[in-house]
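Excluded from the complex is one protein chain; the other protein chains are retained at their positions.
Note that the chains are named A and B in the order they appear, and that numbering of residues resets to 1 at the start of each chain.
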Amino acid sequence: MRTSTRRSHRLMALAAVAALTTGVLAGCSSDSDGTSSNASDSGKGKTTLTVGTFGVFGYKQAGLYDAYMKLHPNITIKEDVTTRTDVYWPKVLTRLQAGAGTDDIQAIEVGNITEAVQTQADKFVDLGKDVDKSQWLPWKNAQATTKDGKQIGLGTDTGPMAICYRKDLFKKAGLPTDRTQLANLWKGDWAKYADVGKDYMKKAPKGTKFVDSASSVYNAAIGGESQRYYDKDGNVIWDKSTGVKAAWNAAMTVATSNMSAKLKQFDPTWDQGFANASFATVACPAWMMGYIQEKAGDSGKGNWDVAAAPTAANWGGSFLGVPTASKHQAEAVALAKWLTAPEQQEKVFAKQASFPSTPAAYPNLKPAAATTAYFSNAPITQIFSDSAKTIPVQTFGIKDQPIGTAITDVGILQVEQKGKTPAQGWSAATKEIKDVLGQ
Amino acid sequence: MTTSELTAPQDAVPVREVRAPRRRVMGAGKQMHAGPLTYVVLIVFALVSLAPLVWTAIAASRNNQRLAETPPPLWFGANLFKNLQTAWDQAGMGTAMFNSTIVAGSITIGTVLFSTLAGFAFAKLKFRFSSTLLLLTIGTMMIPPQLAVVPLYLWMADLHWSNHLQTVILPTLVSAFGTFFMRQYLVQALPTELIEAARVDGASSLRVVWHVVFPAARPAMAVLGLLTFVMAWNDFLWPIIALNQQNPTVQVALNSLGTGYIPDQSVIMAGALLGTLPLLIAFLLFGKQIVGGIMQGAVKG
Partner (left out) sequence: MSSSKQALAHPAPGSGAAPGDKPGAARGAGGRGTPAPGPSSWRSRLYRWDMKAAPYAFISPFFIIFGAFGLIPLLYTGWYSLHNVQLSSLDHKSWAGLDNYRNLLSSDFFWNALKNTFTIGLISTVPQLLMAIGIAHLLNYRLRGSTVWRVVMLTPYATSVAAATLVFTLLYSWDGGMVNWLLGFVGVDPVNWRESTWGSQFAVSSIVIWRWTGYNALIYLAAMQAIPGDLYESAAIDGANRWQQFRHVTIPQLRPTILFTVVISTIGATQLFGEPLLFGGVSGSKGGSEHQYQTLGLYMYDQGWIIGNLGKASAIAWSMFLILLIVAAINLLFTRRLRKSQ
């Protein structure tokens, strides 16, 4: 028995050493495999391009990669997806600064574009050179352009806002259900939208609230303001900003009343809120419509409708940039231009309602029949394209996103969920923003 | 084999009565049978431990819409295989599983091997600066490692190792945790007399390691191997920075699920389930090793 244990020990140990050696060698040998984006030529004149995106692009699902590969047989496209932006962006930042490991095309979200423009512009190719800039909405181009006129990103989708609401709940609460009427009720001012909320709560059906959260109202409102947290010279002006004041006041009306369902967006509980019809309205960008359809399910069919939002606002949207570290700049630039061209943006819209940033596509947009029926045959394309065309040019700053989060996740949340006064919420947000800015 | 030296000095019991029970394998209550209360406690513990994993399987067998409803589903639906298939294809799990096996396997073997060697040295060998070096080793664990990924990546990029598996294997090939763990275990479980006996027979240090240390350390090596394998398999923060989807580990690959504006939670859960299954297999393999070492009749007392 002892001998056999010893032998089996020896065998195990030999196997272990063999495995360890194989492991390290295998790791090293993937070097010559050509799987890294640094060695993407597999001979025979074929070029492999890697496209780095985060969760929300539908290029693969819309068949864009296959279509491009058919048009260009010498090009292979591989997608490198990281679902969450808050994991994707630090990774891209690190890789850009290391000068190695970036994909040939990197997507940049609107929340990060200003940081990219102000700190990483030298690491991206100037895409504005041989492209017809008028293809895109002007405010979209502006977001990705440096002070010297270098454009580091081409616009992909945008997030023009509307108000998605539940007709059946409105009816029960004695409110008008016609979308044009509603749009006029709250036109021009998110505070008016909150006033409609007060009316709703007077006769609200049991167990329902008017809106999902105060933060969503804030985000929608600030998305339509030209003055946000920074001025044109890059100074932080958040506490004096007219845009912030307007958005904050609208949010406070919601937070200090009982009209909010106090949910956190994209939390599982928010999903349940859709399924249970816990709230009657939500400020919805175009891309949220598919989400609502899925989460609210069959019980919502024909009960949801879309009305124009109080102001033309934008929430979300991205860009495609080409890092200078790419070994195939020319091909990558060509692919980026193609992916963001109006025809391709139409196809993505057809697949997942990502609203294009190229106005030329608007007349041709056809939402899925199921979506139109789901939202009571609302003129979806009209509503969103009207909004998209009139969104003002906004001034962004480098810490825009953390400042916004400080306001919503600290200031507004304290008032909404912990019963603090607006003044207390404001001072909490002030303190938080000071910490964000490292002061 | 005389037994008188092997029993405690105050023992006045005649030899024959003590011999039989000692034949049993080591361990506290191993000679005792577990009462019903033990099983009750263990069952409760097992239910609480397993519940989230079971729920993952339940969620993976449903569709996205059902998962949003209240109350959440508490029993299985019909979509399990469809979702598993979707998750496998979407995430490219074939390559990812292969990579993760290599990565976690190498890290486990390296960690267990080097930790046992170092742990043994710190536990039983006398050499200069041993206390200082031990404290230094423990000290390295006290610095949070999360931010170090940035300079580490910069360096890996300099070495042109970005997106290759060795970036994920080499930094974790040794472990202060493992070294400290093996040291404490060997202090308790490896009687110095055994080592001395082997030395008397002229064994070199390597032979002592092979014939005395490894057998004595086997339960601890199994536990360390298990814990290391799980940690390496589930490691996320560094692999997501160091690798991309062309050469991913399982956790990196799973992070590509749920794309599109409507992440399909049921597919994400199916992916999570796929990612956990190899671990359960590893458990069954390693778990058998966590038995008493071959310390029968060891010198003690």
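In the analysis below, a contact is a pair of C-beta atoms (placed from the backbone, for glycine too) under 8 Å apart; a residue touches a chain by one contact, two chains touch by 3 or more.
Note that the structure is predicted; figures quoted are calculated from it, not measured.
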item	value
Chain A residues touching the omitted chain (full complex)	2-3, 6, 10, 86, 90, 93-94, 97, 115, 119-120, 262, 264-269, 272, 278, 398-399, 402, 405, 409-410, 413-414, 417-418, 428, 431, 435-436, 438
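Please note the rule applied: only the chains that are shown with their structure count from here on.
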item	value
Chain B contact footprint on chain A (complex, rising order)	5, 9, 13, 16-17, 19-20, 22-24, 26-28, 30-31, 35-38, 50, 52-53, 55-58, 60-61, 78-84, 87, 90-91, 94-95, 97-101, 103, 268, 271-272, 274-276, 287-288, 290-291, 294-295, 297, 352-354
Residues of chain B touching chain A in the complex	64-65, 67-70, 102-103, 105-106, 109-110, 113, 149-150, 153-154, 156-158, 160, 162-166, 168-170, 214-215, 240-241, 244-247, 255-263, 265, 294
